[in-house]
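Only one protein chain is missing; all other protein chains are in place.
Chain naming follows the written order as A and B, and within any one chain the residues start at number 1.
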Amino acid sequence: MATQTARLQPTIESSSGPQGIALALRVIFADPITFTSVLVLLIVVIMATSANILAPHDPALQNLRLRNQPPMTASVSDVTFPHVLGTDQLGRDILSRIIFGARTSVVIGLLTTAISGVFGSALGIIAGYYGGWIDDLIMRMVDIVMSIPSLLFALLLLFIVGPGFWNLVLALAAFRWMLYARIGRGQALNYRNSPFVDAAVAIGSSDAGIIWRHILPNVASPLIILATTEVAILILAEAGLSFLGFGLQTPSVSWGGMINSGRPYIATAWWISAFPGLVMLVTTLSLNLLAATLRSVADPVQRGRWLNRQRPHRNRNRR
Amino acid sequence: MHKYILVAVVAVLMTALQPVQAQESVLTVAVASEMTSLEGYLASSEANCNGCINVVEPLVTRDFETGEMVPYLATSWEIVDDNTLEFTLREGVTYHDGSDFNAESVAAYINYVYDPANGLPASDSLTNVITAEVVDEFTVRIVAENADPILLQKMYTVNLESGQLITDSLDEYPTTLVGTGPYMFEEWRRGEQISFVANPDWWGNDDPEAARGAIAFDRLVYRFIPDDTVRAAAAQAGEVDIAQFVTPDACEGAADLDDVRCESLASVETMFMRMGNGGFMSDIRVREAMILAVDKELIADAIMGGTATVTGQIVIPVTTGYNPDLPPYPFDPERASALLEEAAADGIDVGQPITIASREGLHPRHDEVAEAVAAMLAEVGFNTSVEVLPPDVFNPTWSSYSDDPDQPGNWIAVHLHGNEVLDLYFSGIRYFGCDGSSSLYCDEEVDAMWEAANMLSGEERDLALREVAAVAYNDFGNGIIAHLNFSYLVSEGVAWQPQLDHRIQAKEAAPAS
Partner (left out) sequence: MRTFIIARYLIRRLLHAVLVLFAVASIVFFLGRVVGDPVRIVLGVEVPEERVQAVRDQLGLNDPLPVQYIRFVSGALVLDFGDSFWQKVPALPLVVERLPATFALTGTVFLMAVPLGIVLGTLAALRPDSILDRGISVFSMLGVSMVDFWLALMLILFFAVQLGWFKTSGYGGFQYIMLPALTLAVQPFGRVAQITRSAMLDQFDLPHIGVARAKGLRERRIVFLHAMKNAAVPIVTIAGDTITSVLNGSVLIETIFAWPGVGQLTLLGLGRRDLPLVEATVFTIALLVVIVNLVVDLSYAYLNPKIRYQ
């Protein structure tokens, strides 16, 4: 992190090449991996938003006589959809639970990232822009919170407030804002002394106006890249907390909770934990791959390399 | 880092030296939880002090085949009155610290550990306070504060440590264990294991029959492996000889394995819905509907994988007061719905929200049972939700609920009750009594019957308790589901069978011949 923030990054505005939606589309279609990642994430979002329509069964409907059934088991009545991914330890349809679980996992990932991202970035930009004791105070806070391993810190908080959706979101957010603060501060420091900020100060713009119009657009891209990987980390963190007994309570369905509840059956009914695990893996993998692409595109040095990747002679030249 | 290097070096050396060394026989047990301290009063429960029962011993013990109390460190006893027992102690027994076992040492130990003023919860588990008086060198009197017809049965949970430990080095009481047993405490490596070594001077070596076992291993190692899957895996991989409390699935899986077998045995633990007769459950139809709605057979067979026995009573059959005429409650969802509709027609709000609660880590699958119960109740028309709570949230709610007159009776806990004393009175006053510490059920007539029965002993007591059991049963006070088995994976290299109390006593195990 230190170097990323220390190194002066040119603004997106100043770099050449396509912009906005045109750039985004070109990036997505330029590379099959990125394309697939975006597709996967789109599917997950669709699952999350229209779970009621997509799920073939009621995710909470138990049928103890059909517990731990392997994939492709026929459902009780012939008219309904078979249990394509099998049933869990209470005879509930795993596919339907995965679809409903997408909602919880996506909401937790996005909400927590939004809260920690906005909070951390704001603190970081304020620290970098104003400097002095404000900077000292905020960065000491960051140091302190960073000295407690994050999962442990979230656990501590959850022990106090108890399990629950909002408690989980806040406890996770409480230990993930520091990186945004560090990056935001580093970026803000860079632009604080740039000519266009000097110019804005000279014509008498307010601090808030300068931050909003000049600093924020420039620091946004590293923060967005960080946020993309953070969503993945938080989806995984929810699973870890489920394991430790601090995940969401029933009737909430989450992928982490599903993996954890299938844990005792790993040797006998692998599908209970394997399918939600696989879906979680594909989702977090897509997020991480997308973040890698964004990082390459945002970095002017790598961007040219990346957008011209199809041309093989470049590699040969490099040798 | 040092210890790690040392361990590595020792491991290499041990492999290198093994052919030369005489083979030391070790029994390795994987247990689910780690003890909190080595205070001797914890030893009566395997979960509270792993393996400690190999070190400390009681005055009398129980024969699980007959249910009778039998002599152990005491060779005989006499019931002086309702409050007093006189024990004649075995001679020639020494503690592991070399001091002699006699009336004085017994009195020194009991008078410290069972005195509530010393801040130890030992007397709570007896629900009475006991003191000891020296009569002569090998005769001691145990005196209970309150009249107690089953004081002798309770003495089964009182394990004795050296009196010298209490008088000379009290500071060490929580960190060491000095008893008279077949194995001596060696080392407790926190987070890892506790180990014991054979006691060559054990009194039982001369009298295996009275000692109910023999020393067959040089060393015992109890390893703490909290994860159910990993504990079973350790037994399958041959790393441990006995894996305690494995899931029914692990047991089923063991059927296909050559080196490992599953031992599953009923325990005193009974799974039940703590209901009571408060709030809208003061209507007997609501209570009956609730109990009829639950498919106990399905829970026992499907969720517990057959390692549970459906029952209608909170105690197991060998218990004093168990009534053989009371069958498990039937499963009848139609009647349950009908009863509920009837109650609703009489203006009872049957749709009010009910929480089905359970405590984290209670036993494998308990959370699934709670979810299944909630779904079954919802099926007949109750409005249920599920909460699996950590102990510090569950415990106070569980124990103080009945004190709060404003709380409606709609916090239903799926919980376990284990009556180790094997006398119904304890379970009765706790769950079917107005003053019971965990009771939501209150009926003054029933209370009077409990107290009357408690004045009796022997056959009369049994019959009186059976009668109260039947009254409470017909009043649908609590939703009894099933007696639980506990299961173990055991190496084929070891001959051992669990006992009803589920203590793992090495003197009952031996290398398989």
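Assume a residue touches a chain if its C-beta (ideal position, glycine included) is under 8 Å from a C-beta of that chain, and two chains touch if they have at least 3 such contacts.
Please read all numbers here as calculations on a predicted model, not as lab measurements.
Hidden chain, full complex: it touches shown chains A, B. Residue in contact with the omitted chain (choice from A:42, A:144 or A:199): A:144.
Across A:107, A:220 or A:267, the single residue that touches the chain missing here is A:267.
The chain omitted from view is touched by exactly one of B:175, B:383 or B:497, namely B:175. Only one of B:327, B:353 or B:391 touches the chain withheld from this view, namely B:391. Touch with the hidden chain on the side of chain B covers residues 1-4, 7-8, 11-12, 34, 36-37, 116, 119, 121, 124-125, 174-175, 189-193, 223-227, 229-230, 233-234, 236-239, 390-393, 395-396, 398-399, 437-438. Hidden from this view is one chain, which touches chain A at 1-4, 6, 140, 143-144, 146-152, 155-157, 159-160, 229, 232-233, 236, 239-240, 243-244, 256, 259-260, 263, 266-267, 273, 277, 280-281, 284-285, 287-289, 292, 301-302, 315, 318.
By our rule, only the chains that are shown with their structure count from here on.
Once the centre of each chain is set as its mean CA position, chain A and chain B turn out to be 46 Å apart.
Residues 228-229, 232, 247, 249-250, 252-253, 295, 298-299, 302-303, 360-361, 364, 367-368, 371-372, 375, 385-388, 390, 393 of chain B are the ones touching chain A in the complex. Note for the complex: chain A touches chain B at residues 60, 62, 64-65, 67, 89-90, 162, 245, 249-251, 261, 263-269.
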